[in-house]
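Every protein chain of the complex appears in place save one, which is left out.
For clarity, chains are labelled A, B and C in written order, and residue numbers in each chain start from 1.
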């Protein structure tokens, strides 16, 4: 199994990354994709799917780790234990991870943990790293990211309203969040929460702070898991959560009051590359399915195989062009990010 | 509640149909749409959703019947008990039914029963009508339609392979079907099945027959319900079903051997109008939701309400144009069908 | 030659209009389309094309008139000499006129004369009608419409700046116009001009007036003819024109000061139907050309005729759908306009 790299960026990928990429490709094709159906079955149906922790995932995590495929997402320089790949290099790997439902988590590269680990690695202090970053990087716990709110237009992050108020050695949180990704998983132990600590600051980009909230803190209520474009995403979960006088130690604040907007932007940048590349991997796999389908000799509508119908060949050609264009655009953006780091 | 009719076709709608249309509109808005959430809750989750028969639906059926809204789909002339609306007139009503998940069944106008009732009304003999059409028209039972097969390209109906072989006073069926709509409902008592009774006939449009198969006939196995574009559609169901030596009386054949293709084409014509108009109703409701959303005063991304963002107004305008164009195209086709009948 | 009418609107078309429509169709197919190439040749090239008055056009006008095809656009009720067709009926004729470059003018139904005649017929006084409407309706002269201006965003007609100032028994015009349609034709004798007579009126829709300006009034300078989407449209012409102290009798004002916006809106409504239907006719003819092309037995790329390539059949199908949808949308709008008149 040897992964193809677009020729325009090939020389920018180190030999070490090329080898890791080939290992990822082989692991995804031979271990993860066959595990997808097992994973689905182990989740089950009905309410139990929110309490499941499919055993196959732990097997895959062990295998991934033994192959050296662990936390590849963490950019070099951000943390001492980073495997040291560039955004371009991990982007290429993320494409492969996107081909399988379980591959990202198997390599401890699943959102929102990746972004949350980046926040802690880049902006957290030593105590925060020891308590939360370490178990996340070990894959022992999972995390959720809480930014979006139901009552405001959260696509403009200046609008969020969750209150973060100082009260002695504590901060007290009041408000609500939804589409809180990761909140449904039974192993989710910690939330990275964005809110407003200084809502009247004249600078609208200095009103926000980011704070670490243990998932079991009193005052937190998870009301339901939302569907994603109408689809269920158990056991991951996008939660609707209310906070009522939720008290956390002041030491849980990340970087400092008023630094929230800056942290969130830093968090979202690499995430955009990761999501885009995983989606491209999913698109490649969809194209492979289409190719398999149109080559099925049993399917002969109107007297010829699907692959002999010109309209269908045009679908294939368009898909090929769109995927190739998207990949180059995203990888070019990844290189730009690498140069800015 | 007064339903709007495109001006171009208004004069073709009888006063009686206009009144019925207004009654449909009022019933959908005031009774059915509020019942949608109750229906969802009564279905439940997990396996039980395939055994549910939501009580709210029986309430709505009673109400619909008391309003005279029953079997409106059955074209005039096809059957003595038809309410006598044209395809144009019922098309306008179907648009309203499409706004609610429960409205079509509440008026006994839900697929695939509608098409199956048309087959029986138009092509069935008196015994077939007495036994199957009557309870279907009363809403006492439901039915499924079995045409598509997994192993062939069923979009070209000449390809289907289900065997229908004469054996004395019986026909014996062997083969498999999927996307068999309606097969999941616990009240589904009868299948309308298309298969091949004369696979070697030189005329590829004379090889097929349509036969009535009671759902409880030995040899039938339902393997699973398929999702529809990834969505669950319990309790309706699109089944994967195998037939192994399924014996039904020869009297169950509809119209005669070799008439299957003709029957199916006759069945699908009005169905295309119904599905299209229901979809247009759903699109109208989606547009209403979009309008409600963009007028929400709490949502102010980048300093202004959603309705003040030009890009979003363009979405509204395009949606308006697309829905209006689609409606006129479909209603024009309905009138053409009315004139051909 | 029998013109097809969409079934949904057929019953709204009078027998008289159906006969006229068939006459239009025959005239366009047998006389106008063959004349298109002659017309092009008679225009010539270089500067002379702006001084040409192709003889073929006068022949066609005589023929059209003898067939009773003259001024069909003028809505019933607007003027005593209107042939009395509805917007729907003329819309169907305009589709046929749109198939040929010369057909509209041959029937005295060419823009911008049509809109200008409507303005005079609907809003002009008797003296204005006698002097300008009469020769326009006889096809003896042509006219131009001057609204758009280079220095403002004219798509919002409130922005126009051409000054119309009272000076005793005269109005004096100063400013500039472009895309002034019809200004290139050597037979263009009169301009219908929109400008501002009361630029400081608190109501932005009462600042404008419409005034009749003879094309040979001193102070008018035509600078050049603009191309239309890069194409030359001689001898019709879209002119860039400046007005320097252009004096016209006060009696040339239409309807009254401050009525300009109202007049222009009244003028544009039917024009939108006419342009749209002519464009649909042009699209139908383009589709006919495509069909002729794909049936050319000499063109066999990759081993089969163009009509055997599925991708090309999809183009045909999409074209068919788009044209049919557009026609229904426009005709429905025409009926709406007929009911409002």
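Keep this in mind: a contact is a pair of C-beta atoms (placed from the backbone, for glycine too) under 8 Å apart; a residue touches a chain by one contact, two chains touch by 3 or more.
Just so we're clear, the structure is a prediction, and the values are computed from it rather than from any experiment.
Residue A:329 is the one among A:37, A:127 or A:329 that touches the chain not shown.
Although one chain is not shown, part of chain C still touches it, namely residues 45-47, 151-153, 155-156, 159, 230-231, 298-302, 306. For chain A, the residues touching the absent chain in the complete assembly are 6-9, 11-12, 321, 324-326, 328-329, 331-332, 335-336, 339. For chain B, the residues in touch with the chain missing from this view are 309-314.
The rule we apply is simple: only the chains that are shown with their structure count from here on.
For chain B, the chain with the farthest CA centroid is C.
For the pair chain B and chain C, the distance between mean C-alpha positions equals 47 Å. For the pair chain A and chain B, the distance between mean C-alpha positions equals 41 Å. Not a single residue in chain B touches at least two other chains.
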